[in-house]
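So that we are looking at the same thing, I have put the structure below in structure tokens.
Only one protein chain is missing; all other protein chains are in place.
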Amino acid sequence: MTPLAQAPHGFLSPTGVEIAFLLVGLVTFGAALVTVTTRQLVHAALWLVVALGGLAVEYLLLTAEFIAWVQVLIYVGSVVVLLLFGLMLTKAPIGRSPDADSGNRWVALVVAVAAAAALVWVVVDAFRTTWINLDGAAAGSTKVTGASLFQNWVLPFEALSVLLLAALVGAIVLSRKAKAESAPPPVNGRAVTQSSPSVTGSGIHPIVQRAEKKTEKKTEQESEQEGAR
Amino acid sequence: MTTTTLAVLVPLLPFLGAAAGLLLGRTAPGFVRPLAVLPALAALALACTVAADQGGGQAVDAHTELTSTGSVPIELALHIDGFAALVAVLVAFVATCVQIYSTGYLRDDPRYPSYAALVSLFTSAMLLVVYSGDLIVLLVGWEVMGICSYFLVGHYWETPEARAASVKAFLVTKLGDVPFLIGLFALATDAGSFRITTVLATVANGGLHHPTLIGLLLLCGVAGKSAQFPLHTWLPDAMAGPTPVSALIHAATMVAAGVYFVARLLPVFEASAAVMVVLAVMGAVTMVGSALAALAQDDIKRVLAYSTIGQLGYMTGALAVGDRGAAVFHLLSHGAFKALLFLAAGVIIHAAGTNSLAVMSRTSGLRDRVPDAYWTMTVALLALAAIPPFSGFFSKESVLGAAEHVATGHTEHAPGSAGWIVLVAGLATALLTAAYATRLWLLTFRGRGAEAPDHGRQPRSMTVVLWVLAVPSLAFGGFAYRSLPDWFDGRTLTPTLTTSVLGTGLALVGGLVTYGAWQRTRALAARTPLGAVAAHSEADAGLVEAEVIAAHKPVFGDVAYAPDPADPGRLLLGPLYRHAAEGFHLDAVYDALFVRPVLAAATLVQFLDREVVDTYVRGAGALPRLLGAAVRRTQTGNVQTYVSALLAGTVVLAVAVLLVATGV
């Protein structure tokens, strides 16, 4: 694209960084593929960890250090843990479950492959000669990112904290019992379960209650983390 | 005050009375009676003053143009000549009598306030017609009368007869009014003005281009309003209204308007000999046919209704021979005695508890119960039958004299054939009129059988009015025939010897023949009992009348007919009787000509709407329904399917955009 960046580097002139990027990218892509195709649900979550971790490495290779660590902290540290909790609370089967994919998978495959083909074609066509110069100071060091975030992006950042608060409230509201409004105010959340005969499998409710609290706590933690940043 | 101001006040006072009556009717019932009577009385006084001021001399003309209306100007104009002044006096007089009579007749009626206000409005509209010097302003009064007659005839709207009669009266008169309106426009286009004086001046200069067409169009409206053949059928049915309304419609206002209109614009009609002949034929058919029909009616009010049509036929005949003086003379005297006849009939119906002549002929002592009605009605019937010296004699003789005048060769105003038609028909009608007047009198007051029920004296407001009206019925013609020519065109109204002898002789013959027939048939009456007496005889007269009108059809099977073998009319008419009772089946003809085609067309339209139009509508609904049923199958409820379709579409669109953008 830019003639200046274009001149010293040919189309196929792999550098060390590029080779590392390609290898990690392959691992990431492979882990992602396994995530969406495996029949063992817990394995899917674990492969997701690999994919997200791989992406963190890619961020490092792109000299965006802060993003990489945030990626590790939030995604690998909390999101995947949350997902595992979710799997546990919905009694996801351990081991191979033959019905992990819905009947829609062939349609999904066609759509995904078509989208991939279109996207890759467009991206390669547009950026095949564009070169990123990774020499010099890191583009995404904590200092640079922090300065940028709190100089230029303060207002959106504060708006984001409001959004997180809304998400927190929303999660709490969703996790409460639907009958809680019509029934007399419960002493604790568990008291309400007796008055909801429509609920299937009432035995899981204690766990659900606990899980809700944890979910809320997690969300709070996340928002705190965001705020700390 | 000038004569113009007084003349403006004459129609204005009843109008204001009507408005005030409608506004105050519910809140202040105590004011309703004064508000009904006083404006009419004041209008009468003012009309008399105007008539005295005018005095038959130069016509009073005044006009003002409120706003420019584009092409032909419409002005608020007064044109008061001798005709207008005297007719206005008659209208105000009859309206006052009717209003006073109504206070007694409808004294317990809950709808009296609106009734009185409508009568006032009716009077005001007629006075507007009489005084107006502009044809459009005249038309306004003309149509206001139409709608008022609709409301008043339908006063007892609880009964189906009254509802049907009011709708019929409105529709039939409107049937004539549409051509009338077109005729007015044609006339004004030719004359360049709606002013009556301008129109008459144009006619005098020969400026009218289509006199026959205009005359015939205008005649349609006149026939509808004045109940002339073939548009007379609404009038007998209009008897379903209260008796005072009948008196008002028949004597002074509605039906008089048509005759008065022709009298006002007579030169327009005279411009075409064909129109005059049509007018003569119309009058002749009307008077003979209605007199025959009157001889066969069982309802006392329907007899009077048909007699009104016949007397209007006389007036039309007088106009057809070009003598509007005679026509308006007969209008005036007829107004007095016909109002008297109706008001007396109202008293009789109340006293007898029935409107059926067949039942009255089986009741004795009715004349002792209502002596006022008996004597005044006798006077009025003698006037109707044109027995000298009652006023009907002079006015009718003036008509017959005018017809003879034309028939014997004085054809400067009208064709000789018109004269002969009117003369022959008039003489025949004189015979028939005397016959049905005698029949009415004999059957009502000479009945034999059970004693009439005693309800005590009639209200004074009703009986006094009868005597007041009896005076002009008795004496108006004899005193007026010498002085009236000064008010009118100046042509003599004195009876001629030939027609007087002929007419009176025929009338006497008719009366005597009927008496003879009655003598033969009255023996039968005792053998065939008939009876229909209203349940609430003690109630006020209006309620009794409403009940008897509603009861006639269930008892006798028809509103106009009773299966009475003792009816002298049956003997006189022979096989014609049944047809005459039905009004010569004209209603059936209208039914076949207009009602059934309209109903058939309505059925056709309904069929087209239901089968043709609705098919498209249903088709328009069915196609989306089918498509919808097809699309419904995709509504699986599986979110993944939806998102797949959404994203597939997105990819396709994105690729398409790319291909277009890169020009591949």
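A and B are the chain letters, set down in written order, and residue numbers restart from 1 in every chain.
The rule is short, and it goes like this: contacts are C-beta pairs under 8 Å (C-beta built on N, C-alpha and C of every residue); 3 or more make two chains touch, one makes a residue touch a chain.
Criterion: contacts and distances are computed from a predicted model.
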| item | value |
| --- | --- |
| Undepicted complex member, UniProt protein name, chosen from "NADH-quinone oxidoreductase subunit K", "histidine kinase", "Peptide/nickel transport system ATP-binding protein" or "ABC transporter" | "NADH-quinone oxidoreductase subunit K" |
| Absent chain, residues of chain A that touch it | 2, 5, 9, 15, 17-18, 21-22, 25, 28-29, 32-33, 35-36, 41, 44-45, 48, 51-52, 55, 58-59, 61-64, 66-67, 70-71, 74-75, 78-79, 82-83, 85-87, 89-90, 92, 99-105, 107-109, 111-113, 115-116, 119-120, 123-124, 127-128, 130-134, 136, 139-140, 144-145, 148-149, 152-153, 156-157, 160, 163-164, 167-168, 170-171, 174-175, 178, 198-201, 204-205, 208, 211-212, 215, 218-219, 222-223, 226, 229 |
| Residues belonging to chain B that touch the chain removed from view | 632-633, 635-640, 642-644, 647 |
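By our rule, only the chains that are shown with their structure count from here on.
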| item | value |
| --- | --- |
| Between chain A and chain B, centroid-to-centroid distance (C-alpha), Å | 94 |
| Residue ranges of chain B touching chain A (in the complex, touch as defined) | 638, 640-641, 644, 647-648, 651, 654-655, 658 |
| Complex contact set, residues of chain A against chain B | 102, 104, 107-108, 110-111, 114-115, 118, 122 |
